[in-house]
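First up is the structure itself, then whatever we jot down about it.
So, chain A:
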Amino acid sequence: MIVNQFLVLGALLFSIGVYGVLVRRNAVLVLLSIELMLAAVNINLVAFGAYVDDAVAAGQVFALFVITVAAAEVGIGLAIVVLIFRNRSSANVDELDLMKW
Partner candidate 1 sequence: MFDYHALAPELIIGGTLLVALLADLVLPENRKYLVGVIGLVGLAAALLPLLTVGFCDDLPFCEGGAARVMFGGSYVVDDFALVLKGLFVLTGIISVLMSVAYIESDRYYQGEFYFLIIASVLGAVIMASSRDLITLFIGLELVSGPAFLLAGWRKGDVRSNEASLKFFLIGVLSAAILLFGMSLVYGLTGEITFEGIRVASAGLSEEPAFILGVIFILVGFGFKIAAVPFHFWAPDTYQGAPTPVAAYLSVGSKAAGFVGLLTICYLAFANVADIWGPVLWILAVLSMTIGNLTALKQTNIVRLLGYSSIAHAGFVLVPFAMAAAYDAEGLESAFSASITYLLFYAFMNLGAFAVVIAGAEKAGSAEIDDWAGLSRYAPGLASLLGIFFFSLAGIPPLAGWFAKFVMFRSVMGGGAGAWGVALAVIAAVNAVVALYYYARVVKTAFMDPVPATAPLELAARHQTAPALALVLGITAAVVIVAGFYPPILSFFGDAARVLSFGG
Partner candidate 2 sequence: MSWFDQGWGLSLTVFLPLVGVGMLLLIPKSQERLIKFVALGFGLASFAASILLLFRFEFGSSEAFQFGTDLTWIPAIGSNYHIGIDGISLPMMVLSTFITVLAIVYSWNHWPDPHNPKAFLALILLLATGMAGTFVALDLILFFIFFELVLLPMYFMIGVWGDRTMIRLPGFKREVETRLYASIKFFLFTLFGSAFMLLGFLAIYFKSDPHTFDIVALHQAGSMGVFDGTYGMWVFAALFLGFAVKVPMWPLHTWLPDAHTAAPTVGSVLLAAILLKLGAYGFIRISLPILPEQAQTWAPAIAILAVIAIVYGSLACLAQTDMKRLIAFSSVGHMGFVMLAISTLTEAGLNAAVIGMVAHGVITGLLFFIAGSMAHRYHTREMARLGGNQTLMPIMAGILAFTAMASLGLPGLAGFWGEFMALLGAFNPLAGLSLGVFRTAMVVGAVGTVLTAGYLLWMLQKVNLGEPSEEWLGKDLHDADRFELAAWVPLVVAILAIGIWPKIVFGATEGAVANLIKTAFGG
């Protein structure tokens, strides 16, 4: 089967995620962009998993783990964002420069 299209898709998603991380100002959106990157990773894993198709289907298993961990991380992330929003009533990441020098 042909794996390249999947890889290109993954790469695109990943790049978009990176773009988002770099330019979006709202922490939640940055978070989501990272989720995009993880999604790209999952695509890769699944595609490769199908491609190499080893006995333990490691790719797919890995993907499942990634999804779970991602969920957990989003939980942590949102908690922190809420915390910050409470203290400064803003979730803009570019205002976080207390410790510049």
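The rule we apply is simple: a contact is a pair of C-beta atoms (placed from the backbone, for glycine too) under 8 Å apart; a residue touches a chain by one contact, two chains touch by 3 or more; residues count from 1.
Selection criteria: all candidates are chains of the complex that A comes from, given by their letters.
From a predicted model like this one, the values you see are computed outputs, not experimental measurements.
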Complex partner of chain A (touching, any copy) among 1 or 2: 1
Residues on chain A engaged by candidate 1 in the complex (per definition of touch): 3, 7, 10, 14, 17, 21, 27, 30-31, 34, 37-38, 40-41, 44-45, 47-48, 51-52, 54, 56, 58-59, 61-62, 65-66, 69, 72-73, 76-77, 79-81, 83-84, 87-88, 93, 96, 98-99
